[in-house]
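Every protein chain but one is kept in place in this view of the complex.
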Amino acid sequence: MPYIPHTPDDVRAMLERIGARSLDDLFDEIPPALLVPSLPGVPDALSEMDVSRLAAERAAADGRPLNFIGAGAYEHHIPAPVWALVTRGEIYSAYTPYQAEASQGTLQIMYEYQSMIAGLTALDVSNASLYDGASALAEACLMAVRAHRRSKSARILLPETVNPAWRRVVRAITGGQGLQLDTLACDPASGRIDPASLAAHAGEDVTALVVPQPNYFGQLEDADALTRWARANGALVIAAVNPTSLAVLKPPGEWGDGGADIACGDAQPFGVPLSSGGPYVGFMACRMEHVRQLPGRIAGRTVDLDGRPGYTLTLQAREQHIRRAKATSNICTNQGLLMSAATIYLALVGPAGLERVARACIARTSELVAALTRLPGVRAAFAGPRFHEAVLKLDRPVAPVLAALAGEGIIGGHDLARDYPQLGDALLVCATEMRTRADVETYAKALGRLLGRAAAA
Amino acid sequence: MPYIPHTPDDVRAMLERIGARSLDDLFDEIPPALLVPSLPGVPDALSEMDVSRLAAERAAADGRPLNFIGAGAYEHHIPAPVWALVTRGEIYSAYTPYQAEASQGTLQIMYEYQSMIAGLTALDVSNASLYDGASALAEACLMAVRAHRRSKSARILLPETVNPAWRRVVRAITGGQGLQLDTLACDPASGRIDPASLAAHAGEDVTALVVPQPNYFGQLEDADALTRWARANGALVIAAVNPTSLAVLKPPGEWGDGGADIACGDAQPFGVPLSSGGPYVGFMACRMEHVRQLPGRIAGRTVDLDGRPGYTLTLQAREQHIRRAKATSNICTNQGLLMSAATIYLALVGPAGLERVARACIARTSELVAALTRLPGVRAAFAGPRFHEAVLKLDRPVAPVLAALAGEGIIGGHDLARDYPQLGDALLVCATEMRTRADVETYAKALGRLLGRAAAA
Amino acid sequence: MSGSLRKPEPLIFELSRPGRGATAQHPAAEPGGEVPAGYRRRGLPPLPEVSELQAVRHYTRLSQLNFGIDTHFYPLGSCTMKYNPRACNALAMLPGFLGRHPLADAATGQGVLGCLFELQEMLKDVTGMAGVSLTPMAGAQGEFAGVAMIRAYHRARGDLTRTEIIVPDAAHGTNPATATMCGMKVREIPTRPDGDVDLAALDAALSPATAGIMLTNPSTLGVFERRIVEIARKVHDAGGLLYYDGANLNAILGKARPGDMGFDVIHMNLHKTFSTPHGGGGPGSGAVGVGQWLLPHLPVPVVGREGERYRWLDERDLPDTIGRLSGFMGNTGVLLRAWVYMRILGAAGMRRVAEYSTLNANYLLARLVEAGFEAACPGRRASHEFIVTLRREARQLGVTAMDFAKRLLDHGYHAPTTYFPLLVPECLLIEPTETETREELDGFVEALIAIRREAATDAAAVKAAPHTMPVRRLDDVRAARQLDVAWKPEVA
Partner (left out) sequence: MSGSLRKPEPLIFELSRPGRGATAQHPAAEPGGEVPAGYRRRGLPPLPEVSELQAVRHYTRLSQLNFGIDTHFYPLGSCTMKYNPRACNALAMLPGFLGRHPLADAATGQGVLGCLFELQEMLKDVTGMAGVSLTPMAGAQGEFAGVAMIRAYHRARGDLTRTEIIVPDAAHGTNPATATMCGMKVREIPTRPDGDVDLAALDAALSPATAGIMLTNPSTLGVFERRIVEIARKVHDAGGLLYYDGANLNAILGKARPGDMGFDVIHMNLHKTFSTPHGGGGPGSGAVGVGQWLLPHLPVPVVGREGERYRWLDERDLPDTIGRLSGFMGNTGVLLRAWVYMRILGAAGMRRVAEYSTLNANYLLARLVEAGFEAACPGRRASHEFIVTLRREARQLGVTAMDFAKRLLDHGYHAPTTYFPLLVPECLLIEPTETETREELDGFVEALIAIRREAATDAAAVKAAPHTMPVRRLDDVRAARQLDVAWKPEVA
């Protein structure tokens, strides 16, 4: 009986104490018609050894191709201590720290994490994680509506330069509450928010403007100007940012005049593996005036009976287990383990290390763009400063090219055809500090061969 | 400065406190001529990220072929908790438990390990590990000479059916102390110790007889008869045993009349990965009367000032740090981490699980032998009961066959040509519980193809 | 190790010194990573500067301040704190799984997709549902997906009047909060003293505005709703749908299936029933299952199989989906852990989960009642959990459920859930799970008895508990009033 410690003696003695004759007796309040005799859809048990073999075969089948996609999930080096530490049983197998005195480890890590996120974003207060970047943006939109009492429109300006998957999530999550999501167009020349599209909203009751930085295409938006526009038009600013970039880019709290009100994003780049899409870790920070609208757990520092410092969950009146239908969000379980991983990642990498990572990303992506655009039939879609992603335009449809590259063990980028048909044959590529010069060359050679071969054919 | 925490301020302040002007000053007692300016043979530093990439490439190059070799190192399933637990910092980064009060974890594990080994071997006392099985056998021979005061010959009978690498190690380690190692021949018909070869020593002053069980060929020796012979001839018995087999085979403590005196072997099968040859973990157990001759650390249970139970290193007067030139051995650092892994392995697998493992090994090896000997040109070298290894005879030299199999991702066994030329074209194969029926078929098919193809050519 | 003369573990920021760093973690400095002036951050972010050893030691020490399943019996009701098999973690973290980008060609992801597809199929079977989507990232998001599907279902039929979700007063807070997030109004109905839903109240609540009802069964009172079939009929007759909050699925796994009870949609907490670790707060997974009629609305992506190949189904395959709830595919790594767990347990193992968790709960309840503690629902079978009310102890000894909970920590047991559900005064919601031994349960009973005895002679000691934790009882009021939620560098 895997994981069950009961001996036949135990079962006998326990049933006797209960006053039941059999295990089946214990289910005698369930209407008999509801009892099922078996589960044909669940295979028979395998030993750990057999499942290990099966899993190893499947993982090997997925392999480790050379990856040049970012698009919301970034392949960074994960320092070896990170997962050695967070998989320690005391972290890994603990619940949400409801019993503070027996959970000071988790609580102090939450407090440290909040401090780091606040520091990175230059905002006052951070929660201790949301699910992921996409859902964090959705929560930010809902939060903005709650926080901006004077605005009655629940209108959020959501630029096309925001990750399209995130925009879909915002739509799905905010749909029930009737938010009005107005799309801001992308300027096809710059790959940034079209100023005209923004200007069209001047004078309207706008609750909040979402500012992605860098945007989905890797381009840097003019966050200062956008924030100033929002201030001038009475709208809050929601910054949707890549956390690694905050080592080198102006933080949301310092944008424009007075900074953004809320910053959110995905802290996956901080020590969390790609892992086919999750678990990642959404972050959210805001100015102190909005703290009571912030969703999610928050750890606070306080003192114990002896006056010694200690940590506890605080401002719980925002949360569902206290406020129920009136809570700031329904979130309960969050992404604690990944929050811990991010904290340890940041402690290890430190300010200088994070800056190096960010700079290496910028440099490597520039090299990648330079190497690929040297090939005939490939050009950069946008000029202007960028972080670690770029859009390339090909002289032919992207999908078959990517499939051919995958056959050579190269994941060559993300095809924008579905989400941005207006961009033509556009490919989103990314190179982090993990891609070496040799990797860039490998890619360039393979692509050159493919494009050349196809051209010759 | 990887792993060094000193800031420039620290260095300045610390040098000042010391009264030195520079770091170089600290080395001013070293004759200047001895100072080297650089290390041309050590490459420049790489980041953890870069070394990770390099290591991953090398590990991937080694791959994970389908393995059918045993020959002293056995591929068993390692329960997932084992390494998650022993790599916890408190176990992984602790030293030998000299400060007992701050090392109760390690000490209690040692005590539990000793208890398990004593139980498995049916002997009274175990140490807390030696380096590996081979060196443990060498230590056992030296111990027998010390323990058997009446015997003056220092003559050890070392059968040919003992692992040849272990015999080489015994020779290398005991050579300086003048032990007389007499080889007992192998009976080429049975693959066991030749009784005639043993009988030739009757009446001699024999210090100890080494009895391998199962022997190097996987065959079961008649341990009872051998032990009786030794008793009758005034010799001690050193059992060299595979620990997994002890789940089902008569333990050394119960051999013959009164049992073996010393048992040793390699506990690698208990949760220790193959890892290209080490680190493994030598074990040794003996009867209580010999305990003061036992080499290596021993943990004992005692009480603290309050009378509560606790554990401490004991009988240290045997050891080099106390007895120096007169110690039972020079061993100091042992294989603690692997000892801990073996303990956790045994706790997880338990008596019933270990029996299942042992039986699965026997069964799978029988199937392997059956499948391969169905091929023309392959036959079993020996009849008689065996554990999880067997010698096959091929109709052609083994080496090219193995090389061809390796090309197909199959490690087909160990060639006995070097160590046992008298056996002809002989191949030692092994199948543990890790090899499935499908694996056995894969091997048989590949071998059949190879032999057939060669025959056709 | 607490109790030493060592000072409390400082904040990582307090260990920081300018110029220090774990430099093995820094990539080589290279030219070319400049940011144009207007976009540039002034100075470096205020992160700690510590050595690698400092970080490792700090977080190792911090971890030791925690209780976890791996260190202590953790009978936290409603949370199913059972053993999280290490195999699940080890296998989900194989390099091939960890390294894959979610948008990489499906051809390079057949391994992981195959596991997820199998998981979908297995979850369909254990819930009795027609389809499963794995994307919700925790129970609450599963609830969201469920209520959103109920909403989509009514809307698709053109029925726009159904704006109310009925929720029993014993429900978990996420239920009403979710309804609100979906734009629904919450109608709360009372629970009877025996733990079952008050049918009269239900009748009164049902109306043409009823979109659906959210039920946990067994309920958060630890009893099985005996008239579930009748309830389902009533709700369906009123035109509403039934939502099953799967937080307590552990209690009936492999024995009874929500689909058979009449539920239309369900979420499962894979981090509870399927034992993926809780990580001090997450991640979880709130996979949802639905009946045939809700299939078109499942959140995307879902794994589909075409012949021998797996691929993601998305909005193009499921145009009536409620949409996408995460940037990629939910908490894939958690899903892999659940897949490993289910494969190791197999079909028979699923049933045993229910049987032995129920055995442990009923045994613990029987022993506590024998010892004179008061069950909240006397005469009822416990499911995999049950409630003890300490109202008598509170009245007679002045010692509350909170005090018992804190004193239990000193005895080496994590506290049960306290003060939930809210309708039971001074309640302890106790869930022992199937992976605990009888000896452990016996020890827990003895500890509760010892605390009650201590309360009779020295209530102050109990009220001041815990005494042996890294900190004593914390000032929660101060935490909320003098908000200190982020470290600020001292002004020099």
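Per-chain numbering from 1; labels A, B and C assigned in written order.
The rule we apply is simple: contacts are C-beta pairs under 8 Å (C-beta built on N, C-alpha and C of every residue); 3 or more make two chains touch, one makes a residue touch a chain.
Remember, predicted model here, so these are calculated numbers, not experimental data.
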Displayed partners of the chain not shown (whole complex)
A, B, C
Across the whole complex, list the residues on subunit C that are touched by the chain not included here.
1-6, 15, 17, 20, 24, 51-54, 56-57, 60-61, 64-65, 67, 69-72, 82-83, 85-87, 94-95, 344, 409-412, 435-437, 439, 468-470
For subunit A, which residues lie in contact with the unshown chain of the complex?
1-10, 47-50, 56, 79-81, 84, 89-90
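Everything below uses one rule, namely that only the chains that are shown with their structure count from here on.
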Go ahead and note the Å separation of the Cα centroids belonging to subunit A and subunit C.
20
Distance-wise, how many Å sit between the C-alpha centres of subunit A and subunit B, to the nearest whole number?
47
Subunit B to subunit C, mean C-alpha position gap in Å, rounds to 45
In subunit C, the residues touching two or more other chains are 20, 22-28, 50, 52, 56, 60, 85, 87, 89-91, 95
Two or more partner chains touched - positions in subunit B
47-49, 56, 79-80, 84
